[in-house]
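The complex appears here without one of its protein chains, the remainder shown in place.
Just so it is clear, A and B label the chains in written order, and each chain counts residues from 1 on its own.
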Amino acid sequence: MTGYLFIVIGAVLVNNVVFGRVLGLCPFMGVSKKLETAIGMSAATTFVLTVASGSAYLIDHYLLLPNGLEYLRTLSFIIVIAGLVQLTEMIVQKTSPLLHQVLGIYLPLITTNCAVLGVPLLNVAFKYNLLESLLFGFGSAVGFSLALVLFGSLRERLDGADIPLPFRGTAIAMITAGLMSIAFMGFAGLDKYN
Amino acid sequence: MFTALLVMAGIAVVLGAMLGYASIRFKVKGDPLVDKIDAILPQTQCGQCGFPGCKPYAQAIARGEVEINQCPPGGEEGIRKLADLLGKEFKPLSAEHGVEKPKQVAVIDEDVCIGCTLCTQACPVDAIVGAAKQMHTIVAPLCTGCELCLPPCPVDCIAMVAVPETVETWKWRYPVIRLKEQAA
Partner (left out) sequence: MIATLFAFKGGVKPSAHKEASTLAPILRAPLPPRLVVPLRQSAGGAPLPLVVAGQKLSKGERIGAPEGNFSSAIHAPTSGRVLAVEDRLLPHPSGLSALCVVIEPDGEERWIDRNPVNYAAATPDALRDYLRDAGIVGLGGATFPSHIKLKPGASGRIETLIINGAECEPWITCDDMLMRERATEVVRGIDILRHIVSAERVLVGIEDNKPQAVAAMRAATAQSPGVSVVPVPTRYPAGGEKQLIRVLTGIEIPYGRFGSDFGVQCFNVATAGSVHRAINLGEPLISRIVTLTGNVERPGNYEVLIGTPIADLLPLAAPKADTDRYLMGGPMMGFTLPGTDLPVTKASNCIIAASKALFPPLGTELPCIRCGACTRACPVELQPHELYWFSRAKNFGKAQEYGIFDCIECGCCAYVCPSNIRLVDYYRFAKSSMRTLEREKATANAARERFEFRTLRDEREKAEKTARLAAKTAAGRQAIAGAAKPSAAQATTTAPAQSSAEKPLAPLDEQKKALIAAAIARAQAQRAGVQPKNTENLTPEKQAEIREIEARRDKVRELAKTPPAEPV
């Protein structure tokens, strides 16, 4: 039981996908200008990541490994992720056309999000079983959402602040992201197993 | 080799079926985005953007066919709000579509008006009251300042006057004085 808890906490805080493993930076920088879009994006990515983790494990365990087709891992994972992202896009367009319009190109770009491919591959590397894969995927997604929401709120504040001209826009965002990474390093001692 | 192909094909078929079902289940009708864009546009119905009214312009923006900087009555504020809503970059008002003017209303010079009803038919918001051979007058609170009544008038009796500031409509000024222009 505690093992599962450590997996989740490790994925959310200790080795945060964005701040610890430095994956998934594209939507992190691109979508976090407003809090609403950041929340929408993180919800979409959570869904894709969790389901992708589970289905990637199933494909790997029942289709690829028994047939000795490990070399097809990356290819099949990408195909599954692409299909899931397409499904997510249809759901988002139905439920919130405004979010769909605002997220724009970033929604299909979840397909190429290195975190979304990286987490299933990590699952294979860590030799997790199905439940552990799902928890790790969900935990990573929660960590990604946390990073996105925190960063989105900060960027909204930065929007109205009096920033010196050379730092405006992306520059101050990069500096903030770096400072947040340093802050998240403080979680390193949280659990001794990860 | 064969198993590899079979496995990949199998995955593709399953995903394809799922997506096919989803595309029917999650079919989207209509476009509420147009209403959101239309709510930002000032409803002057003047046609300066190149479209016959604000709704067609909103529809074109929603389809992504036009830029968001073609509305002079909306001004810079309107472009910023559209940029915010759609996540696009702010662009200054397109000069070929007009310039931003302070709020104006049309006024008919009653000494000259001949009661031809041409302006009454031109007004997109029915702000002109009058009948054939009767005096025409513009209902100032309803006038949007679109200037569509000026060209049809055969005796050129309509003028645009700026709306004066009253104690009720006066605004406190922005407390920041810019010493020099900086990038927005």
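Throughout what follows, a contact is a pair of C-beta atoms (placed from the backbone, for glycine too) under 8 Å apart; a residue touches a chain by one contact, two chains touch by 3 or more.
Since we're looking at a predicted model, the values are computed, not measured.
Enquirer: Determine and list the chain A residues touching the chain excluded from the picture.
Expert: 156-157, 159-162
Enquirer: Going by the touch rule given at the top, which residues of chain B touch the chain that is not shown?
Expert: 38, 41-45, 53-54, 124-127, 141-142, 144, 165-167, 169-176
Just so we're on the same page, only the chains that are shown with their structure count from here on.
Enquirer: Centroid from C-alpha atoms only, then distance chain A to chain B, rounded to Å. What do you get?
Expert: 38
Enquirer: Enumerate the contact residues on chain B facing chain A in the complex.
Expert: Of all residues in chain B, those touching chain A are 3-4, 7-8, 10-12, 15-16, 18-19, 22-23, 26-28, 31-33, 36, 62, 84-87, 182-183.
Enquirer: Note which residues of chain A are touching chain B in the complex, please.
Expert: Of all residues in chain A, those touching chain B are 33-34, 37, 59, 63-64, 67, 69, 72, 75-76, 79-80, 82-83, 86-87, 90-91, 93-94, 97-98, 101-104, 165, 168.
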